[in-house]
Every structure is written in structure tokens, then in C-alpha cells.
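I'd like to ask some things about the structure below.
Note that one protein chain is taken out, while the other chains of the complex remain in position.
Presenting chain A:
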Amino acid sequence: MPTLSLQQLRTRHVGPIDLDIAAGECVCIRGASGSGKSLLLRAIADLDPHAGAAVLDGRACASMPGPAWRRQVALVMAEGQWWADRVGEHFPGGCTPAWLDRLGLPADALGWQVARCSTGERQRLALLRTLMQQPAVLLLDEPTGNLDEDSTARVEALLGDYRREHAAALLWVSHDPRQAARVAQRRFVLEDDRLVEEGEEDGGEAASVGHARSLGAGDAAW
């Protein structure tokens, strides 16, 4: 039984999208900037009005309150946002020290002032903030966008373990095809407002996808 199921999901110009992500599976999406990847994630997290349905383990998004859905289907935005002065105030339940360590952060990181953290530190802390809520689905918008190679590897490893241990479904937006190859079981391109699956086993489709892309989906505007 698939963990997350999108049925005819539409938001602004994106969609309709049908996609099932099984428990413990990671799906990567790439696409030109402006193609609507972030819009799609926002719609799945129910932050934007949308048509169609998102269903988690048989329970429709519409059947539960917004916050309950978002705790289960957690969006980690590309730009982490902070509202209090100290990092720790954003972790109401604290943070597992082992996780801090695995992302290369010291145990006292929760006592830091947000303003003094680097962009990379904030990105890792924002990811941990969400992981601490133990969501069933993670919607990741460029989760390693501001990270160096070492930190990227750490994040990929931690997310991989989280996915296996919690049987979590991951929807991972990445612009890096090598990262997609490393972390994902299935890969899609979002273009012309549709998801098209990529993969070596389906050469014909992949070729047509490449062709469509070269025709200038890169300057798709919205």
C-alpha cells in the first residue's frame, strides 16, 4: 500500500499530477527553475489551495485539519525561516544529539543565536527541526542547496537512514542529477506542468523528455 498518493493534484499552472510514493521510497523531482517544483510541494503540504486529492495511508488530506496533515506530511523549504533568537526555541522537544552529530553539528548548537549561524548550519538545523517531529512523509526542497560536499553526504546518509527506519516516503527536489541517482529509487522531471518519469529502462521516453527540454522549457515562466 502506497504511503503517499497524489490524485489529479493541481495547483495554479502545475498538474494534474498522479503519483504514488511507497513507504520507504524516495522519489526525486527536477525541473527548470520556475517549472513549479516548489508550488507542487506547497500544494502537497496543503499550504496553497489546490484541486485533486493527497492521501496518506488511505486518509485524505481534506479529512484532517491542516496542521495535523502538515505534521505528517512535512515540507522542508529551501530557505529555512527562524522566528526566535535562539536555535533551541525552534526545537520544542529538543534535538536528538546523535542527529546533530551525524550532520556535523556540535551538541551545544541548540544554544546558538540564529543570527550567528551560517547559511549551511541553518539549512541543516531546519532539516533536523522537521525530522524531530517524525513525519511520515518528507517533502524536501533542495535540502542540500547551501551545503558543501561533506555536509551534503551527511544529510543524504541521515535522510536515507530515516527513510528506512521510519518507512518514510521522501519527495526530494534536487537540481543535481547525480544526487538524484544516489538517493532516489524513481526520478521525474517536471516540465510543461506534468511529471515525466526518467530512467534508463525506458529509453524512448527519456529521449523524448530530453528533446522537449532542449526546446526551451528552461525559460518557462509563471
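Here, contacts are C-beta pairs under 8 Å (C-beta built on N, C-alpha and C of every residue); 3 or more make two chains touch, one makes a residue touch a chain; residues count from 1.
The criterion applied here is as follows: contacts and distances are computed from a predicted model.
Missing from the rendering is one chain, named in UniProt as "ABC transporter permease" (options: "Cytochrome c-type protein NapB", "Putative ABC transport system ATP-binding protein", "ABC transporter permease" or "RNA polymerase subunit sigma-70").
Touch with the chain omitted from the figure is made, among A:Ile17, A:Met77, A:Leu158 or A:Leu171, by A:Met77. Residue-wise, the contact with the chain that is not shown comes from A:Ala45, picked out of A:Cys28, A:Ala45 or A:Val87. Within the entire complex, the positions of chain A that touch the omitted partner chain are 45-49, 65-68, 70-71, 74-77, 79-83, 129-130, 133.
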